[in-house]
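The complex is shown incomplete by one protein chain, all other protein chains being positioned as in the whole.
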Amino acid sequence: MMSATSSKWKILAYLVIGLLIGIAVGYALSLVIVPAAPATVAVKEYTIGMIADLTGEGADYGIEVRDAGILTVEEINSFFADNKIPVRLKLEVEDSKTTVEGAVSAAQSLGGKGIKIIVGHLWSGQANGIKSYIDSHKIFTVSTSSTSPMLSIPNDYLFRMQAPDSIQGRVLANLIWKLGYSKVAVIYRNDPYGSGVYKYFDEEFKRLGGTIKSLAYTPDLPDYSSEVLQLSSMVKEFGGANTAVLIIAFNYEAIKMFDKARLDPTLSGVQWFSSESLKGPGILPPAGPPEVADFLVKVRLTGTYPASLTETELMKKFVENFKARYGREPKAYGAYTYDALWVVALCLSAAGSEDPDTIMKLFYNLASKYTGATGLTVLDVNGDRALQDYQIWEVKKLDGTYDFKVIGGWNGAANELIVSSQ
Amino acid sequence: MMIDLLQAVISSIVIGSLYALMAYGLTLTLGSIRIYNWAYAEYVTISAYVAALSSSRYSVDILLCFPVAIFSAVAVSLIVDELVYKPLTRKGSTIIQVMLASIAAGLLIRYLIYIFASVNNVVIIKAAYTSKAVAKINDLIITDLDIFIVGLTIFMMLVFHFIISKTFIGKQIRAMWDDFELARLSGIKVDRVRRFVCILVGMPAGIIGSLWSIYSTITPTSGWLLLLPAFAAVIVGGLVSILGAIIGGYLLGFGENFFMYIAYKFAGVSLAYKPLITLSIMLLALFIRADIIPARWLLSVLTRAATHRGNGR
Partner (left out) sequence: MIPELITLFSTSLTFFSIYVILSLSLNLEYGFTGIPNFGKVFFFSLGAYVVGVFVPRVIQFVFNISEPACSAFASTQRMSIAAQFPTLSITIFVVSLLLSGLLGAFMGYVISYPSLKLRGDYLAISLLIIAELSRVFVRTEPSIVCGNNGIGGLPNPFIWMQDPVLKELTYSILSGAIAGVFYLYIHRLVNSPYGRVIKSVRDDELVSQLLGKDVKIFKAQILTASSFMSAVAGCLYAFFIGFVYPDDFIIVWTMYAWLMMLLGGVANNKGVILGSIVMVVVDRGLRRIPSFWLSLPFDVSYLRGIIFTIILLVIIMWRPRGLLPEKPLDTPARKIFENHLRSKNSLKNPSS
């Protein structure tokens, strides 16, 4: 019994001594290891949410936006590091699965993680869907792509880097009219994008004095033979000269339709026009078959594309970097993502915080002074891109390769169409 | 207009053949092994990708792509059956539980295809063969692909018909179809026949996938988009009749193309309603079969309408 209690005391003594020594050692180390004084302001890292369609039919576009986003954030971070600006960005990406519900869940998930700023590639239906969530949670959102005119609303938290299709529809109408066509057979995607462009095209073209026959096609169908047949029938009904075809579709369905249309003599005999959705690596070789490309050259597929009329240095650099990193060319939306993220980054460094109302005011201000890859990013009172130039392109075959050749443009500031000689 | 109408007939026959063949495979699986195989769509997608890739990436001659694609479809069919369906059937799962497992399996395969496609940058792809016009009558175009599709699908259906009705193993399949338990009791090696059925239905999937890769563009959801019309055809066939399924396939092909064209020309019906027509045919067929709308009554209504004969007028 004596040894037990005395051994208990011994253990206690050892513990106390060990603790004292430990404290002493720790204190000494802390004096040595901790730097003398904090030299710079602590770097703040902001997490920016990104919503993009990474699965589903829109995966093509969504993946590009995500890739552009990753590239841009790296560029921003290294720029800020080089210039000793204490702001870093981190991108948190969520998949919206090409559905509205997917976008809403993604927004809720990002909001739930405390994210206050979202840069998203949202098509109009998705933007519409998340609006009430971002408005009520005050999440500052910049969409690089939802162009439906329905969403032009002042004083909300949704900003759009790309001009609403109300402009594009009108530009298309003026383009087709100016080239001498008074009758157009339109085939458009039955969704907010397609019906948005179509609505404004319809208004303007009729105002100019033209006649229209239209066909809305349902997306996600396996076969479009009947739609192409009806299109051909509509062109035949117009009968004869001054007739053109306008297609407002995504490249996935468009290839199917072109493949059917190329064998149709009526459709091969008129000029075709398109919105910006088809300009990209999706339909020309090597992605698409050369016979389709030949058809497009034959019908002189001409379309619009939102881009600054003067190709900016930043755009060139962006395209180069994207190609170097990912081995492929970016499409339309990568450049918008680039600009959106840069303006957001500049706002954050100017504001020093993520407060959405501050960011909102700064965004208006900085965007109007920022000339990015897509040109001057001035916004209108609804928070939408105000000045939008459009390129006019045509599919041509030069030296054995097919490409979209720029043949003119639409000056957004002057509301003027310039088409070079055909 | 006549030309357009005939063009619509051509498309109807071509698409109808594809639907019919797919419905054949589905009905065969349903009848003999009692499985609603929702993963069938993915067999088609996989073989479509194989065909498209071999043709465009590896420059394999398009006709050689077919056997390769068919092989892949058959392989997947066997694998899924061994891993998923057979164990479930052995456990005595209900037909609905197996259906759900097949949906899950199909989704799983589709995600794998998505990953593969996005990594290799082939989310959209097409086989490197383009159809050429073969016959041109006035303005009516018939392409070599049209003829090939119709020819091949009808040939395959005849081959299968021969196998099922004239061979010994076909007899065993028919026995299983009529009464599974009795077939097993009478000594038929059910597992062996089952494996044969999987190989047998894998082939139409492979053929459809290869044809589709030429006829249209392929994405990870290509098979799934074809599945709904194919199931519609199966239903028109009353879920049990192969001939009915084939008729259903053609009925759907005509409904989508020929009928919609007429509806547009004479009633200005928008093509956006195309899927509605498809689904209505399905529902109508179902209700007639289930005697909710007695066939005889329907027939009398139609004849009365066609001949303007009323009640004793």
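Per-chain numbering from 1; labels A and B assigned in written order.
The rule is short, and it goes like this: a residue touches a chain if its C-beta (ideal position, glycine included) is under 8 Å from a C-beta of that chain, and two chains touch if they have at least 3 such contacts.
Being a predicted model, the structure only gives us computed values, none of them experimental.
In the complete assembly, the contact with the undisplayed chain comes from A:Q108, out of A:Q108, A:S214 or A:N242.
Across B:A8, B:A101, B:I141 or B:V201, the single residue that touches the chain missing here is B:A101. Looking at B:F71, B:F180 or B:Y273, the residue that reaches the missing chain in the full complex is B:Y273.
Residue-level contact of chain B with the missing chain is found at 36, 84, 87-88, 91, 93, 95-97, 100-101, 103-105, 107-108, 111-112, 114-115, 118-119, 228, 231, 235, 239, 270, 272-273, 275-276, 279-280, 282-283, 286-287, 289-292. One chain is missing from the display, and on chain A it is touched by residues 54-55, 63, 66, 91-95, 97, 99-101, 104-105, 108-109, 111-114, 124-125, 128-129, 131-133, 135-137, 150-153, 156, 190-192, 195, 218.
Keep in mind that, in the parts below, only the chains that are shown with their structure count from here on.
Per-chain Cα centroids separate chain A from chain B by 37 Å.
Within the complex formed with chain B, the residues of chain A that make contact are 55, 57, 59-60, 63, 190, 215-218, 220-223, 225-227, 229-230, 232-233, 236, 251-252, 255-256, 259, 263-266, 282, 287-292, 328. On the chain B side of its complex with chain A, the touching residues are 1, 4, 7-8, 11, 14-15, 114, 118, 121, 123-126, 128, 130-131, 133, 139, 141, 143, 216-217, 219, 221-222, 225-226, 229, 256-257, 260-261, 264-265, 270-272, 274-275.
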